[in-house]
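Note that one protein chain is taken out, while the other chains of the complex remain in position.
Should a chain be cited, it is by its letter among A and B, assigned in written order, with residues numbered from 1 in that chain.
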Amino acid sequence: MKIGTLMVVFVTCTFWLPNALIAANLSEETENCLGCHEIVTPGIVGDWQNSRHASVSPAEGLAKKDEERRISASRIAENLSGSAVGCAECHTMNAEDHPDSFDHNGYSIHTVVSPSDCAVCHPVEKQEYMHNLMSQAHGNLVRNPVYQMMIENINGPHEVDGTLMRMHAPDEQTNADSCLSCHGTEVRVTGTETRETAMGKMDFLALSNWPNNGVGRVNPDGSTGACSSCHMRHQFSIETARKPYTCAQCHKGPDVPAYKVYSVSVHGNIQKSMDKNWNYDAVPWIVGKDFTAPTCATCHASLIHDDNGQTLAKRTHRMNDRLPWRIFGLPYAHPHPIAADTTQIVNQGGLNLPTELSGEPVAKFLIDEQEMARRLQAMKTVCRGCHSGQWVDGHFARLDKSIQTTNHMTLQATKILSQAWEAGVAEGLPQAKNPFDEGIEMKWIEQWLFFGNSTRFASAMGGADYGVFANGRWAQQKNLQDMLDDLKTLPSGKH
Amino acid sequence: MKIGTLMVVFVTCTFWLPNALIAANLSEETENCLGCHEIVTPGIVGDWQNSRHASVSPAEGLAKKDEERRISASRIAENLSGSAVGCAECHTMNAEDHPDSFDHNGYSIHTVVSPSDCAVCHPVEKQEYMHNLMSQAHGNLVRNPVYQMMIENINGPHEVDGTLMRMHAPDEQTNADSCLSCHGTEVRVTGTETRETAMGKMDFLALSNWPNNGVGRVNPDGSTGACSSCHMRHQFSIETARKPYTCAQCHKGPDVPAYKVYSVSVHGNIQKSMDKNWNYDAVPWIVGKDFTAPTCATCHASLIHDDNGQTLAKRTHRMNDRLPWRIFGLPYAHPHPIAADTTQIVNQGGLNLPTELSGEPVAKFLIDEQEMARRLQAMKTVCRGCHSGQWVDGHFARLDKSIQTTNHMTLQATKILSQAWEAGVAEGLPQAKNPFDEGIEMKWIEQWLFFGNSTRFASAMGGADYGVFANGRWAQQKNLQDMLDDLKTLPSGKH
Partner (left out) sequence: MKIGTLMVVFVTCTFWLPNALIAANLSEETENCLGCHEIVTPGIVGDWQNSRHASVSPAEGLAKKDEERRISASRIAENLSGSAVGCAECHTMNAEDHPDSFDHNGYSIHTVVSPSDCAVCHPVEKQEYMHNLMSQAHGNLVRNPVYQMMIENINGPHEVDGTLMRMHAPDEQTNADSCLSCHGTEVRVTGTETRETAMGKMDFLALSNWPNNGVGRVNPDGSTGACSSCHMRHQFSIETARKPYTCAQCHKGPDVPAYKVYSVSVHGNIQKSMDKNWNYDAVPWIVGKDFTAPTCATCHASLIHDDNGQTLAKRTHRMNDRLPWRIFGLPYAHPHPIAADTTQIVNQGGLNLPTELSGEPVAKFLIDEQEMARRLQAMKTVCRGCHSGQWVDGHFARLDKSIQTTNHMTLQATKILSQAWEAGVAEGLPQAKNPFDEGIEMKWIEQWLFFGNSTRFASAMGGADYGVFANGRWAQQKNLQDMLDDLKTLPSGKH
């Protein structure tokens, strides 16, 4: 056995070693935190000890070559740069901006670390994320009167009264536990409270709508978003964020079955079958070397290189940078909104929707054809890392067709709904009633929210199941027939 | 390269080595078994060779420190303690108690190894498991007249006769293949049979309802349960039992979507993304070191320590030890039953259900508030390994709310069902007919069994999808509308 062989073994095995073996210096403050929290919350301390934050100081991070840097700040304050990014570094950061700061054993700490705190080292990522729809996911949902009616119907505790249904407004807990779990809650300081702890009675600030890790969380410091939605506490690893299971937390349901589609695609198969040989931690992330099939992050977020140092895709935290179409129909698929804050969008019918009920996009709030072409080109460049131009063009031609046909099927459902409203078998817009709360109306919603979306995601990512029998074209057609049958059988005037 | 480095490599790599390399002595009897079975059933022999049973003798297991012991017996008979736990040790154990013992090449062996056999080394686990609802899953289902009517409707081969449906009783095979696959069959000796084998003609005992690995299997020796439901044959590994895929075998369907919910939770994401770095085999299981997010076993079964030797949770095989509420509604969520055998429970309406049809719990069969508080506290202690008290309290406040609102939505469905029975559009309790076998009745069942349960599991484990669009609050509300539409359109008196 030669030494050369042993070297290979060593290199191959090291990524199994906890990074903690090569820990950076700890600040005195963080050491103080750890003194208690190793006992009080051992799980997160252990998790953090396995993190890059625990093992590489900002100064070391800054010293890396440009393309290998994970820090986008050009400089870091001296008091922060030399030691590990530990408890104190984040939970005392920007204390003056935090209404949720409180005295904790002599330190002014805050519970809710926000994107503004992370931005001290990662300002470009924060900036990009602020232009990402996800950062506005809370307001875009709860400040849109149309969606608000949907939430009421879903979350409200309804009351059956004979053959009538009386709606009640949903409570804050239920909203936080359902829609806002992904969209993000509004976290506010609501007072103080004394709690019994392992270290005796201690005072804390009470927070509303807590806990929450939603992508559009409104933080006490006024910032929006939570980096920990995707970079899970307290390891904050790029590896986790690059794995599709992270995206699946919010993008797996029938409304947005992205992960399900991915899991039956060739890409998803290769990932599940072969990723034991991949390196999810490399920056830049090299196609054909570090990975051999894309995950969500490959196409939508990560810095992708080839092995010759050529850039296939820039890192971005505005996830729609390479997305011309928003295939998530509202109710029709449409060009992506220009602004991340979509609450200003209003259609000709006065509804806060990016398309008319007839399907026409509300153009002035949406990106134009030139921008769509630019984004499509950026996406195709990623695909071209493995596929020929012909292959890629053929793929996207099908997606275009799928957008067209699913929008058509949504229009047909809308025609039935209009008839139902006219005939009085349901009450909606013409009657100035909630258009989302009766049986046939909920079927209309599923036509685009479940079946239109599923079909388009299947086209976009090559997961045909979800475009056919699994909530795809089959379901669109069957649902249309159900709506027609309702139109034929439901009595009018009984609401 | 220094020797120190090599040591690290060695330590890191050893868990890839099959344990079989360090095999314990084999008894003569087991060697005899292996002589043929290496050829006849090589798969299970190979599997067993990778097991701890094959490599650690009971005596070695007993010699471990208390908290590291996997054997709960205080002593093991001398004839068993020195050699590996092999074929003969289990399949000839307690032969006199086994009506299924038969002569097999001179040994009195039995096919169905039961919890009573395992209890020779693991008596505490068996004892706990007997107080676990799962151990009674067979009788709790088939000896409950209410559930019996549900089974008939699901498994019976029905007959359409014009617009009428005639029900027939289901056969034993179908029951074994469906409900009892998880709940457990009743395995009885039904006679003897001669079979052609690789070793020539041999005699065996014939068993009814075999094969089966259900959690509440009724064994020929009179014991109930099957340790191999979760500790799969013939490796019986703690690692498998701690992985969520084991629980998913029975807890993934729309009635109890625990694994599905887990898989979109932050916990499930971290598990799938990072568990390549975990040690699933350690006893005790140390939070932050051996694992960094809980699996099912962490919260419900395993002995959890922190790295300082502090116990966060005791090992238990009574899985509801930390569960105040039974969120699996029957038809409403309710405090956990006191006894594992629930066949004695009867409500004021005379139905064998733990709640009234109006939702009120049948208190005298259920744990009281004090016990609920004790269990909640035990669960919170596990959560506190990683989360602050505020976080944990906030989480469980939402679960309480979710229990309340989903029970409310079940009540609304019950109101519609009552009207349907009164109006004669369906026939059920008032008509002394099966209340589960018509369309609107089956929608009522889905209201709590699918949608109520899904929503509550989502709240309990942070998998919001399943509380909203994936069989959650959306489905509860849509189903209610469907039931109302049925009430409006179905003719009366046609059954």
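In the analysis below, a contact is a pair of C-beta atoms (placed from the backbone, for glycine too) under 8 Å apart; a residue touches a chain by one contact, two chains touch by 3 or more.
Source: prediction; values computed, not measured.
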item: Hidden partner chain, touching residue among B:206, B:339, B:363 or B:423; value: B:206
item: Contact residue for the chain not shown (choose from A:94, A:148, A:292 or A:343); value: A:292
item: Touching residues on chain A - with respect to the absent chain; value: 1, 5-6, 8-9, 12-13, 263-266, 268-270, 272-274, 276-277, 286-289, 292, 306-308, 310, 384-391, 394-395, 397-398, 401-402, 405, 408-409, 412-413, 415-416, 419, 458-459, 462, 464-470, 472-474, 477-478, 480-482, 484-485, 487-489
item: Absent chain, residues of chain B that touch it; value: 3, 6-7, 9-10, 13, 16-18, 38-47, 49-50, 111, 153-155, 157-160, 162-163, 165, 171, 173-174, 176-179, 181-182, 193, 195-197, 204, 206-207, 210-211, 213, 232, 235, 237, 239-240, 243, 245-246, 248-250, 252-255, 276, 437-439, 442, 449-450, 486, 489-491, 494
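Quick note on the criterion: only the chains that are shown with their structure count from here on.
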item: Centre distance in Å when chain A and chain B are each reduced to the mean of their C-alpha atoms; value: 33
